[in-house]
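What follows is one structure encoded as structure tokens, with my remarks underneath.
One protein chain is absent from this view; the other protein chains keep their places.
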């Protein structure tokens, strides 16, 4: 059993989940016929974008509110390789955070539904001067209120 | 013998040449152990940047003068594959142009000095409103004057 | 009007067409907010793969028959930029060829259905010793017979 990537507190709303699907491209595999490890950051990103878009916490939503959300930490665990032309899904799980952070977990599964790759990313929130925000902006808090109210996911 | 990519007129100064060298990376080769064809645009770009920097016609030089130079046309001819870890050179040849264009030819050679890949790119010059310039900006013309005077290359 | 990339002879079957759709990714755009020119080879590839899969002339079909089909020539014409998050389609048109070659044309269109990028690729057929085939393999010729018979497309 995998150790959880993020700690949760009793009473935290359950993570939100979004899953995207696609096939491994020819130019993504190496001489061994397996996906080069450096490409998985892009697979995670696809799911991160879908997650943000689905709840109104996308890149442009922050931009429109004068906030940027750079990646502070990225972690990847490789369990099984993906191979050329293989169909796979990437699930993004957004974990509840009381801090001004975006905590996402990622789970890639192959066509046999085996977990091939897992990981997480932590994003900070900065204003346009590059200062770290101590509290999430109002539009983000409005999304969290809906989340806690069970209106999302 | 290869057909020339660009027409030249009698009296045009000879092309300027800059060559860069590097090795094929692990993540650039495919399942056959050869460089995926889509990566060569990046190899050409490395030489394009080196060419621009060497004569003062780099990306930032145009930017500082309110000019952007998007690629209008890119062409690649693949003669021989490059393989993993192979050392190769990319030569950029800037061809003289009386029009407000940047015409570059590229020649990639392997360690045995065989030509493996050739091609060319054509760049337009636009102002910041996206309008095509009919004449190159003064700093560009100053470089061309030096070129014609034999002070470059 | 664009000049045709490939010559056709009277009586040649019409090109086969397949179109794929997707959005521009965050990591595909440059500082100007437009797609970096070197990424379009990958956009073409997505449509090339879809074309091959749709008629039984995919990478694996050739592999299974001891044939590899390297790109010999790639050409791109950039008409308009694609921007971040923009939805676009890539159409691959396979042109009839009596020679042992795969000739494909590509047309990228933005959401307003404007043509943004066009180009073509030419692929050779080689046996596993790297020798150029003078005639297409039987499975390829069987596909062409169907094509001429109007059973495809």
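Labels A, B and C are assigned to the chains in the order they are written; within every chain, residues are numbered from 1.
Rule of thumb we're sticking to: a residue touches a chain if its C-beta (ideal position, glycine included) is under 8 Å from a C-beta of that chain, and two chains touch if they have at least 3 such contacts.
None of the values given here were measured: they were computed from a predicted structure.
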(message) Touching the hidden chain in the complete assembly: which of B:6, B:59, B:96 or B:139 does that?
(response) B:59
(message) Among C:27, C:127 or C:151, exactly one should touch the missing chain; which is it?
(response) C:27
(request) Would you indicate which residue among C:15, C:38 or C:81 is in contact with the undisplayed chain? (result) C:38
(request) Please give every residue of chain B in contact with the chain that is not shown. (result) 25-27, 42, 45-46, 49, 59-60, 85
(request) By the contact definition given up top, give the residues of chain A that touch the hidden chain. (result) 32, 34, 37-38, 41-42, 45, 68, 70-78, 81
(message) Take the complete complex as the reference. Which residues in chain C touch the chain that isn't displayed?
(response) 26-27, 29-31, 33, 36, 38-39, 84
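Assume only the chains that are shown with their structure count from here on.
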(request) Compare the CA centroid of chain C with every other chain's and tell me the farthest one. (result) A
(message) If I superpose the C-alpha trace of chain A onto chain C, what rotation angle comes out, expressed in steps of 5 degrees from 0 to 180?
(response) 180
(request) Mind checking the centre-to-centre distance between chain B and chain C? Centres are C-alpha means, answer in whole Å. (result) 25
(message) What's the distance between the Cα centroids of chain A and chain B, rounded to whole Å?
(response) 38
(request) Could you list which residues of chain C touch at least two other chains? (result) 42, 45
